[in-house]
Structures are given as C-alpha cells and as structure tokens.
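Missing here is one protein chain; the remaining ones are kept as they sit in the complex.
Entry: chain A
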Amino acid sequence: MSLINCENVTFTYEGSIVLADLNFCVERGEYLCIVGENGAGKSTLIKGILRLKNPSKGSIFTGDGLKTKQIGYLPQQTIAQRDFPASVYEVVLSGKLNSLGILPFYKRTDKEDVIRQLKLLGIEDLKSRSYRELSGGQQQRVLLARALCASKELLVLDEPVTGLDPIMTGELYDLIKKINKEEKRTIVMVSHDIKGAVMYASHILHLGKTQLFFGKKEDYVQSEIGMRFIGVEEDD
C-alpha cells in the first residue's frame, strides 16, 4: 500500500474551493516535489497530509503503518521562531515531542537520537549555539534535524530553501537527497523553485487550484505544462 494516497480530494475555505480533484499517491522511497504558483494550494495540501485541515471531499489515506504523528515536518519559518532564544539542541529536541505522551520530560533515548541527527547533518558542533545567531542555511539544517527526529518514514518539507542563497540552496538540496537515498526516507517537498525540484525529485505534482500534472520527473520535463513552467522559471 502507498504511504500516502489521495483520492478525489477537494479543500475549501469558508465555502470557496481552493484546491480541487486531487488524485495521487506517494510510494515508499520516492521524492515528490509539489510545485505551483503562489496561491496554487500547495500549503493547503501539506496541511491536509498532516491532518491539520480536513478535505471537504475525498480522502487522504496513510498506509504502510505510517501514523500522521510520525511524519517529520519542516514548516515555513515564523518570525517568533527566528528570534527565539533557544539552543540548537533544544530546537532539535522539540522534534521528539510526539514520543513524550503525557510525560513532562524527554527520555535518554530521545536525547541520543538528537545527537545522532545532528551528526548526520554535520551540525553537531552547533549544538550549544543559539538558534537565532545562525545563518539561514544553518537554521534550515537545524529544522531538518528536528523533522528527522520526529520521522521514521516520511519527511514533509514546506518551502525549505526560501530565503537561502544559491550555494546554501544547493547544499540543502544535496542533504535532502542524501536523506532520501541513504536514510531511506520518503520526501514530500513543497517548492516554488522548479529547477531544484526537477533536478532532485523523482516525482512532480504540479498544482494550480487543481492537479495540473502528477507523474515522474522525466515525463514532467517532456510535458507541455512542465516545459512552460520550467521555461518561465528560467526566463525569471
């Protein structure tokens, strides 16, 4: 069974349809990039996958034993988050919150997992640094480590490269690809950066208030909408 299966899904806000007729699935080990213009419904779909918003029509199933709480999620950064006096270690540890239950304190195994993820992403030396002092690229790595802490299987990344310069963007994409290949995590990433998406993803879902394309990356670059969208991006 697919990890995520979206069947005839429609989302509405206050009676108005914002995203209609989605039909796609994500299999274990895939790297799906969701692209589209601003207001295309990308963030709404992410909320749907995370069960933060229920579809008004259709269903989103999670399969293969995946529980929603076990989805690692990297949200778009908020101002509060950027200016929070928290250490890197504390930020990453907050990713283990779903293992807390009603207990007030984190377990030793949670703390060991945090160190493991920091090592994996090459930021162990930043452990005691204040999160707000870090560069944009370092901050995104920290948030990626936090998402990894929460995830056993699937990572959902919402615009992870926003605000990063081209070098940092490339580094972060490489890291996400490494997590996908070596750590065997399935990736669902929202991005407006179509070039990055095409270079690294295995599948593309193109939204524009509805599903304009879903399929393999190779088919997308040959499709009319793919060529048009990539062309527009390159012109920019």
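Details
Here is the rule we go by: contacts are C-beta pairs under 8 Å (C-beta built on N, C-alpha and C of every residue); 3 or more make two chains touch, one makes a residue touch a chain; residues count from 1.
In the analysis below, contacts and distances are computed from a predicted model.
Not every chain of the complex appears here, and the one that does not is recorded in UniProt as "Iron chelate uptake ABC transporter family permease subunit", selected from "Sodium:solute symporter", "Cytochrome ubiquinol oxidase subunit I", "Acetyl-CoA C-acetyltransferase" or "Iron chelate uptake ABC transporter family permease subunit". Residue-wise, the contact with the chain that is not shown comes from A:Leu52, picked out of A:Leu52, A:Met199 or A:Met227. Note on the undisplayed chain: of the listed residues A:Tyr73, A:Tyr173, A:Tyr200 or A:Tyr220, the one touching it is A:Tyr73.
Which of A:Ser2, A:Ser94 or A:Ser202 touches the hidden chain is settled by the complete complex: it is A:Ser94.
By the touch criterion stated above, the residues of chain A touching the omitted chain are 47, 50-52, 68-69, 71, 73, 75, 78, 80-81, 84-87, 89-91, 94, 97-98, 100, 104, 106, 128-130, 132-133, 150.
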